[in-house]
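One chain of protein is taken out of this complex; the other chains stay put.
Up next, subunit A:
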Amino acid sequence: MKKPLLEFTDKGIYCGAAKVYLDPWKPVDKAIISHGHADHSRWGHEQYITHHRNVPIISHRLGEINVSGREWGESFTVNNVKFSLHPAGHIIGSSQIRVEHKGEVWVFTGDYKTENDGISTPYEPIKCDTFITECTFGLPAFKWTPQQEVFENINQWWTDNQAEGKTSILFGYSLGKAQRLLKYLDTDIGKIYTHGAIENMTQVLRPLVDFPETTLITKETKKEELLGNIVLAPPSAHGSTWIRKMVPYVTASASGWMTFRGARRRRAIDKGFVLSDHCDWQGLLSSIEATGAEKIICTHGYTEIFSRYLREQGYDARTEETQYGDEEDSTTPEETAPLETQTP
């Protein structure tokens, strides 16, 4: 039997013909990387190939690495297999990876969203035979509202908190969500302060995108100067002494998970805004349709449910186990590190 063009191995998604891995989770010789989130771009590969807008991101995250950047749609061949990167619209520099060999085309989405967020290059559907898709929010309960409406609500919330003399603290993942929020915060309301992790990543991205001015919170920052202003912080800062020093404050989280009423309450956050860098249910379905693919492989998210639905719709759909997860949850290296196992 002919080997499939891409296989799921214990190291990652593997193209045997090219001897190249896509977003591998164990160290390999040659890796093509979809985007800069920790679960997709890991440490320890000999060689990284990614979109050039992702180069500063992973260089910042992983330090000294051997990385080469490519343009959108630029083809490059490895051992006669043709690869190209196409916008995924998930975060800055996020790509789908197209693989073509002997007339067969596979596309791996990495993470993606269909809405144009104004900072990531917008998602483009790519025709293919086999489509490897994430489905983080692959349930009909997930329906995003246009971001403009969400940002109006966020700015209104900031204004209301300011009227009460409180500091607004808005949580978002330090790569991607934080910059998307930053881009649309209304600086007429007040000043934007940042947590170190967000400030560092934003500095890396400033040459690529025009962002409003930010002020890093340091030991010298007085809590009085924060009053009425907004603080962007990673979710892992929630409940920390760093935050508690800022009283009086109001907290909010911007995430697709805020769809669920219980999510905000369980995390003891005052306000939830539904804003995601992944596709919602309809986004996933329309993207899949637009690829024209017959074979669909679901990698992470509600994979079992989503692939069953696709099979009912006539697709040849299946699930593959990967080690990609929800980057909005894995914000600190400590939380993404595998557990030490001490099997007897």
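The rule we apply is simple: a contact is a pair of C-beta atoms (placed from the backbone, for glycine too) under 8 Å apart; a residue touches a chain by one contact, two chains touch by 3 or more; residues count from 1.
Assume contacts and distances are computed from a predicted model.
Q: One chain isn't displayed here; going by UniProt, is it "Glutamate synthase", "DNA ligase (ATP)", "ABC transporter" or "Cell division ATP-binding protein FtsE"?
A: Listed in its UniProt record, the absent chain's protein name reads "DNA ligase (ATP)".
Q: Which one touches the absent chain: A:64, A:213 or A:312?
A: A:312
Q: With the full complex in mind, choose from A:110, A:172 or A:301 the residue touching the hidden chain.
A: Only one listed residue reaches the unshown chain, and that is A:301.
Q: Where does subunit A touch the missing chain, residue by residue?
A: 136, 139-143, 160, 163-166, 248, 257, 259-268, 270-272, 301-302, 305, 308-309, 312, 321, 323, 325-326, 329-330, 335, 338-339, 341-344
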